[in-house]
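This is the structure I have questions about; it appears just below.
The complex appears here minus one protein chain, its other protein chains still in place.
As written, the chains take the letters A, B and C, and residue 1 is the first residue of each chain.
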Amino acid sequence: MAARTFLRRTDTTWVQVTPEVLDTAAADAFLRTGQAGGVVLFVGITRRFTHGRETVKLSYDAYVPMAGQEMRRLASEAAQRWPVHRACLLHRVGAVPVAEASVVLGVACAHRAAAFAACRWLIDTLKAQVPIWKQETYADGSTEWVEGQG
Amino acid sequence: MAARTFLRRTDTTWVQVTPEVLDTAAADAFLRTGQAGGVVLFVGITRRFTHGRETVKLSYDAYVPMAGQEMRRLASEAAQRWPVHRACLLHRVGAVPVAEASVVLGVACAHRAAAFAACRWLIDTLKAQVPIWKQETYADGSTEWVEGQG
Amino acid sequence: MTDPAPRSSPRPAAEPVAVHVLLFSVLRENIGQPALQVDVPHPASVAALLEILEARYPPVASYRSVLRVAVNQAYAEEEAPLTAGDEVALITPVSGG
Partner (left out) sequence: MTDPAPRSSPRPAAEPVAVHVLLFSVLRENIGQPALQVDVPHPASVAALLEILEARYPPVASYRSVLRVAVNQAYAEEEAPLTAGDEVALITPVSGG
C-alpha cells in the first residue's frame, strides 16, 4: 500500500499531503510572525458547476511522496525568488466534497506585493508540476480524470 | 462617543470594523461556496520591524461609520470589476499587538486569477481610500502617525 | 417710475451655516480636540470652511495640500455646498490595512 500522507514541518515551511480536512486557521496561525506584514492565502475549493456540468464529488489521486518533495521544492524556489518568511503548502487527497478545500497555500512576507506574487506563483506552479490528479464525479454518475495544461 | 464598530453582513458580503480580534477562520468559512473554485485571503499583520525600527504596538484610529461605508463601496466596485461570488472586508481598530491581524480581506471567485486580482485591488484601494490611520509606537517610546501615499 | 421700497432696502443677511467638523489621527492630536463647531458664512462650501479652518488652526494649514474632506461620510469636492448640521471630516492621508 502506497503512502497516503506526507508531512514536513519546520519553523518556516509546512508541507503536507493528507486525506484529512485542511485547516485554514492552522495555516494562518503558522504563517503569523512579527517579521511579516502581509499574509496571502489561496484556498482551492471544490466547485459545484464547471462549464455547466454539476460535480458531486472531486477525488484526488497523488504520487504522494513525490508530490510532497515537489511541494518542498516549490517552497524553496519561492523563497529564492521572493523574500518569503514563511510558507505552507497543504494538499488534500482522496474524496473532497463540494465546498471543501483541496489545497491551502499561504505565504508570509514583509510586504504584500511579494506575498501576492509568491502565492500566485505557488498555485500556478503546483498545478503544472506536482503529481496530483483530479477526478470529477458528475451528477449523472459519470467520472472523468481532469488533465491539466502541463 | 463616536461609534467604534460597524457591521453589515449579507449572504455575499461581510464588512466589519471592530476593536475585537479578527477571525480568519470565520472569514474563510463565510467565503466558501460551491460556486467558487478559488478563495484568496489577505491578512495584514503588525510587523515588529519597519526600516530597522522596532514597533511594540500599532494602534488604528478610524472614522468608523465612513470607513464601513467605504469598505462596502469597495466590495460593490470589486464585484463590478470581477466575477466575485463572496467578499469579506474586516478591519480592526484600536491597539493591535505585534503578529496580530489588523485587516482580513477575502474574495471567492469561480477562478483563481479573478480572486487574486480582486483581493489585491481591495487591499490597495483600502489603503488609499478608507479613512483609517495607523499609529506606530516604537520600542523607544516614541509614537508616529503613519501617512499613506493617498 | 419708483423702485418698490422693500426691494431697495438691504436684504437680511443669510444665517451662517453651522457644521460639525470631525478630526482624526494627527489633526486631532495636533489641534487637541476630536471635533469642532464651525459657522461658515453664506454661501457655505467645503472650500470656504477650509479657508476658515486654515486661518484658525496651523495644523490644518500645514496639511492643506494633502487634505481630503468628507461630507456626511462621503468624500466631497471643494465646491460642494454645506448645509446646516452637516458632518464634515478632515481626512489626512490614510494608512489603514
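The rule is simple: a residue touches a chain if its C-beta (ideal position, glycine included) is under 8 Å from a C-beta of that chain, and two chains touch if they have at least 3 such contacts.
Remember, it's a predicted structure, so these values are computed and weren't measured experimentally.
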Partner chains on view for the chain not depicted: A
Per the touch definition above, residue among A:62, A:75, A:88 or A:115 touching the missing chain: A:62
Which of A:7, A:113 or A:128 contacts the chain that the document leaves out: A:128
Hidden partner chain, residues of subunit A it touches: 2, 44, 60-63, 65-67, 69, 91, 102-103, 123, 126-135, 145-150
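Everything below uses one rule, namely that only the chains that are shown with their structure count from here on.
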Gap in Å, rounded to a whole number, between the CA centres of subunit C and subunit A: 53
Centre-of-Cα separation between subunit B and subunit A, whole angstrom: 24
Per-residue overlap in subunit B, given as positions that touch at least 2 other chains: 44, 123
Shared-contact residues (touching 2 or more other chains) in subunit C: none
